[in-house]
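One protein chain is absent from this view; the other protein chains keep their places.
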Amino acid sequence: MADTTIHHEAEMLRAHPRGSMLDQQALVRCLQACLDCAQTCVSCADACSAETDPKMLVRCIRLNNDCADLCAATARILSRQAEPEPAVIRAAVDACAAACAACGSECERHGKKMEHCRICAEACRACEAACRELGTAKASA
Amino acid sequence: MADTTIHHEAEMLRAHPRGSMLDQQALVRCLQACLDCAQTCVSCADACSAETDPKMLVRCIRLNNDCADLCAATARILSRQAEPEPAVIRAAVDACAAACAACGSECERHGKKMEHCRICAEACRACEAACRELGTAKASA
Amino acid sequence: MADTTIHHEAEMLRAHPRGSMLDQQALVRCLQACLDCAQTCVSCADACSAETDPKMLVRCIRLNNDCADLCAATARILSRQAEPEPAVIRAAVDACAAACAACGSECERHGKKMEHCRICAEACRACEAACRELGTAKASA
Partner (left out) sequence: MADTTIHHEAEMLRAHPRGSMLDQQALVRCLQACLDCAQTCVSCADACSAETDPKMLVRCIRLNNDCADLCAATARILSRQAEPEPAVIRAAVDACAAACAACGSECERHGKKMEHCRICAEACRACEAACRELGTAKASA
């Protein structure tokens, strides 16, 4: 079961002196999914390297690391609301979704054998969906 | 009120093929506090820059940014459990606590006027405490 | 005048146990440009916040920060050669180019008044060009 913890993302977005051009609910969901997926991918890459047969997991480690980097960058960008540039946000969210799709597919292949890959695939799929949803929400805003 | 969201930090730590040398509860609390504080500080720096009088907030922006960088690095380090080097973990957690202490003090000075600084001070203080607690837990392990 | 310093990017790419699918010269140029632009943008955001009139520079600070995040993530992704996923690399490089384009344009507006914006615009334009070049090099590989 996933953990329920205290975080301040939504509160901080509401406390900003300028409103957002993005759909607030989609934004908070995407921001939280990016933060969770970044952490999960760092952890999964590390767990993969410590498995008994890491040679089977080279692609998983690579995609975990790329996905963690793009999720982390996107979470930082979505945490800002001052003077946003839509083209930059869209490109970041698209890159994040692409990384989550690739990493999610690879982790799913190992999810039956390794619990860390199963959880990571779940976090990647949730983040990919949240990125796609934010893209749609933006288009209709 | 802070948000309650779904995250996978504790689950991922439990799914790792190797156990941790650190106290698991203190580790999860510190990891979650670092993730939350990193996000809050990125958001607070951005909100400060968009305030009506950003010149009063130069030090706050600077410390927000430094604190976000050290919290993010520490969260990544605490997400790993393979072959840990205690001296590196301790130094990262100490640097994170120092940044949270400095940023928390500065944000508290502006917390009555600006809600984002009030929330950020809270996240910094929680992260500083979690870092100190992890340091103590390690020493007694 | 820009600085000439010792770096190991190209050496490390050559020392990798697996070859790259990317054009090596275009890859090294893009990697170096991303590293330089990430650093320059962090520095420019900080310099902007310390100027006598930071209110004129809110958009510059925002774009500096977004650009730094995407350049840093892209530099990390381009530093890896194990089991690359072309769709992820392409999306990262595209997002980086979009951020460099937006930040470069904004910095150019302030480049006559502020030397840090002038240098940063130069780094952004060089990185944008290197990203576009790598995209073309990939397509023809």
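All chains are identified by letter, namely A, B and C, in their written order; residue positions are counted from 1 within each chain.
Heads up, the rule we're going with is that a residue touches a chain if its C-beta (ideal position, glycine included) is under 8 Å from a C-beta of that chain, and two chains touch if they have at least 3 such contacts.
Fair warning: this is a prediction, and the values are worked out from it, not measured in the lab.
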{"item": "Touching the absent chain when the full complex is considered, from B:A10, B:A26 or B:I61", "value": "B:I61"}
{"item": "Touching residues on chain C - with respect to the absent chain", "value": "1-13, 15-18, 28, 31-32, 35-36, 39-40, 42-44, 46-47, 49-52, 72, 75-76, 79-83, 114-116, 119-120, 122-123"}
{"item": "Sites on chain A contacted by the missing partner chain, in the whole complex", "value": "45-46, 49-50, 54-55, 58, 61-62, 65"}
{"item": "Residue ranges of chain B at the interface with the undisplayed chain", "value": "58-59, 61-63, 65-67, 69-70, 72-73, 76-77, 80, 82-85, 87-89, 91-92, 94-95, 98-99, 101-102"}
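The rule we apply is simple: only the chains that are shown with their structure count from here on.
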{"item": "Longest centre-to-centre distance from chain C, chain (CA-based)", "value": "B"}
{"item": "Whole-Å separation of chain centres (CA-atom averages), chain A against chain B", "value": "19"}
{"item": "Shared interface positions of chain B, touching two or more other chains", "value": "46, 49-50"}
